[in-house]
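Only one protein chain is missing from this complex, and each of the others stays in its spot.
Take a look at chain A:
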């Protein structure tokens, strides 16, 4: 049975902000299907009473005082920006 369809791959590519060609859709459908098929072996394990692990260390709520500290200068923050204007990052139009 097909686990992943081409339509799903196109949808996921959109969510991930990737543009994909028809050929890539085909390759990804095939490869993701194989990887997901491989991952389904996890269903052999009964995990009903198992807690998920998000993190291995016993660390919770790392807090600090809300005090002023030095941060990047504007010039430095903009140093790598592909486009900028008036000390701000510039992007293509957001609204049509």
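The working rule: contacts are C-beta pairs under 8 Å (C-beta built on N, C-alpha and C of every residue); 3 or more make two chains touch, one makes a residue touch a chain; residues count from 1.
What we mean here is this: contacts and distances are computed from a predicted model.
Undergrad: Which one, "Putrescine transport system permease protein", "Aspartate carbamoyltransferase", "Ubiquinol-cytochrome c reductase iron-sulfur subunit" or "Glutamyl-tRNA(Gln) amidotransferase subunit A", is the UniProt name for the chain you do not see?
TA: When "Putrescine transport system permease protein", "Aspartate carbamoyltransferase", "Ubiquinol-cytochrome c reductase iron-sulfur subunit" or "Glutamyl-tRNA(Gln) amidotransferase subunit A" are compared with UniProt, the left-out chain turns out to be "Glutamyl-tRNA(Gln) amidotransferase subunit A".
Undergrad: May I ask you to list the residues on chain A that touch the chain which is not drawn?
TA: Touch with the absent chain occurs at residues 4, 8-9, 12-13, 15-20, 24, 28, 31-32, 34-36, 38-39, 41-45, 47, 50-57, 59, 62, 64, 72, 76-77, 79-83, 89, 91-94, 96.
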